[in-house]
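This report refers to the structure that appears directly beneath it.
Note that this complex is displayed minus one protein chain, with the remaining chains in position.
Residue numbering begins at 1 within each chain, and the chains themselves are lettered A and B in the order written.
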Amino acid sequence: MSATLEGYNFAYLDEQTKRMIRRAVLKAVAIPGYQVPFGSREMPLPYGWGTGGIQVTASIIGADDVLKVIDQGADDTTNAVSIRRFFRRTAGVATTTRTEEATLIQTRHRIPETPLREGQILVYQVPIPEPLRWLEPRETETRKMHAFADYGIMHVKLYEDIARFGRIATGYNYPVMVNGRYIMSPSPIPKFDNPKMDRNPALQLFGAGREKRIYAVPPYTRVESLDFEDHPFEIERWERACALCGSTESFLDEVVMDDRGGRMFVCSDTDYCESHRPDRSEQEAAE
Amino acid sequence: MYVAIKGGETAIDNAHALLAEKRRGNPAVPELSLTQISEQMALAVDRVMTEGSVYDRELAALAIKQARGDLVEAIFLLRAYRTTLPRLATSEPLDTAAMAVQRRISATFKDLPGGQVLGPTFDYTHRLLDFTLAANGQDVPTPEPADEPLSADLPRVAELLNQEGLIETAEDGEDGPVGDLTREPLTFPAGRDLRLQALARGDEGYLLALGYSTQRGYGNSHPFAGEIRMGEVTVEIVPEELGFPVEIGTVTVTECEMINQFKGSKTQPPQFTRGYGLAFGEAERKAMSMALVDRALRCRELGEEATVPAQDEEFVLSHADSVEAQGFVQHLKLPHYVDFQSELVLVRALRAEAEARAEQEKGSEEKE
Partner (left out) sequence: MSVPSLATGFDDPVQDGQRVFRAVLDAMSRPGRIVPLPRLPEIPAGLHASSAAVALALLDLETPVWLDEAASPAAKWLRFHCGSPLTAAAGDAAFALIADGTRLPDLDLFPIGTPDYPERGTTLLIQVAALAKGRGHRLRGPGIEHETFLDAEGLDEALWRHMAQGRDRFPLGHDVMLLSPDALACLPRSIILED
């Protein structure tokens, strides 16, 4: 632990701030899907770059934790690298890229493909926690809607989508109903990931720093993507397999190879992809 | 091989090294000292202290230097540092009536007790670039000392009007404990204490534009600059173990009281109402803008209908903070390719369906 940043507390935040955030996290867990306001602090990283997730992680992380940080599913995107480095410097904790080795995973925009297990905690970075914000910009109004579970505005929006496009025209940040009570933003994950939230054995925590909200989905909690009986929720499908590992199960990124329309499809989850490469065992044997 | 984003750590290290090099600029040019910034870029330092919510000229100067002169970035640096500071005490309210005044003007009276004091202002300078300054050759003129010292008694204009009962007095409850939006998140409707705090921390350009809009018809508040004063005030705290106030230092502040006509409502007689602005250092434009916006936001408590943007409390306060705003605007630089992929899949599907529908319609038309 000697390698941590001089002059700053363990995991950067002072203890009073951690207690305030910890209390908010406990209330969030007790009221699944409800956004608890909290006294979000100014962090040394910009608002919008994961300050909510960072504050949640900083408040729960301990010396024994093993931390994984992903952005777009990848461990090596610059923002993931930057956040992982922040915790290495301020908390001196062990880090990993392997989903199954991590006790704590902070993510932006993806849920790992490898199923999570009991005891793991997934911390989401959330830009706009309010699922109704695009339909009603006023906090004073959306707060009332949540208070009375008055979600007509959302159902009308989804229905209008179907009338116009024949489907619900939302690809990411697809709204969910938590425990049959609160409509919740799953954060901007692709809807491909929505089914993973449902009855997940891991604890899912959501931090929105700029908007000063924390919310949670406890383990084994019902998370339903909003849909209609005759227009059931569907996830993205690709006709291709990952060019690197051959997976047909994972979310694929489309990589532009040239300016003549050349494309290549690869897993967005780098850890999953690496552990599924067919040549992996041969490579390891050779090493 | 797909390696475009590998090596993030090295890339970040190199970006930091490049930034440090850029910040220093040509090494043949002498490096700026914090004292130089603090003395000669004093108004930049004042703005960073005000919006950074920390009164410390040296730290603000350091932030400006580190931010290469980008004041919004400097404000962010100072705020992030502020978060780590312990809270030792809450000061007593500043007594600006007891200010050691450097400047004090009123637009509502030709003269007033204590007089008009112009002080160090740009107001009546002709904005002509001074090329002797460019050559570092200007002799600094010595200001003529006044014939007599300033009166120690400089009553505030609002108090003069108060004698006639022509201006509202502070509302009940305004003397109570004040909130702190850096500890508790802002909720709506917000009390005036939190509104003023949000405005004091708010981006100067944003407040300037909003204040301006109230003068141009998006609002109808008929403001007069009742009084603007700038100077040093003492800061006092009451230590728990002593039980009486002790002075811990002085700060320079700019205060603006706008006076606005008010035709009265069912509960209140016609009178003048107030808008208030306060900023660290010399920050007159900020204090005046703040006072205009404060008055606009008081529509609810004065029984006025909120019809213009500057009166919309939730809109005004939710978007005033430059640290929040710049972070979220700039987060669009972060990778969003997963969400974009979802959109690609969706838009392609919608297009395919639309084309199929068009084909179908065309086919049925041809048959007819």
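Please note the rule applied: a contact is a pair of C-beta atoms (placed from the backbone, for glycine too) under 8 Å apart; a residue touches a chain by one contact, two chains touch by 3 or more.
Not measured: the values here are computed from a predicted model.
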Would you list the chains present here that the left-out chain is in contact with?
A
In the full complex, which bits of chain A touch the chain not displayed? Write them out.
9-10, 15-16, 18-20, 22-32, 34, 36-37, 59-63, 143-144, 147-148, 179, 181-182, 199, 201, 203, 217-222
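Definition applied: only the chains that are shown with their structure count from here on.
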Go ahead and note the Å separation of the Cα centroids belonging to chain A and chain B.
34
So in the complex, which bits of chain B are touching chain A?
2, 4-9, 11-12, 76, 79-80, 82-84, 86, 182-189, 314, 318, 323-324, 326-331, 334-339, 341-346, 349-350, 353
So in the complex, which bits of chain A are touching chain B?
8, 12, 14, 17, 37-44, 46-49, 51, 71-74, 76-82, 85, 108-110, 127, 138-140, 165-167, 169-173, 188-192, 210, 212, 236, 238, 243-244, 251-255, 264, 266, 268
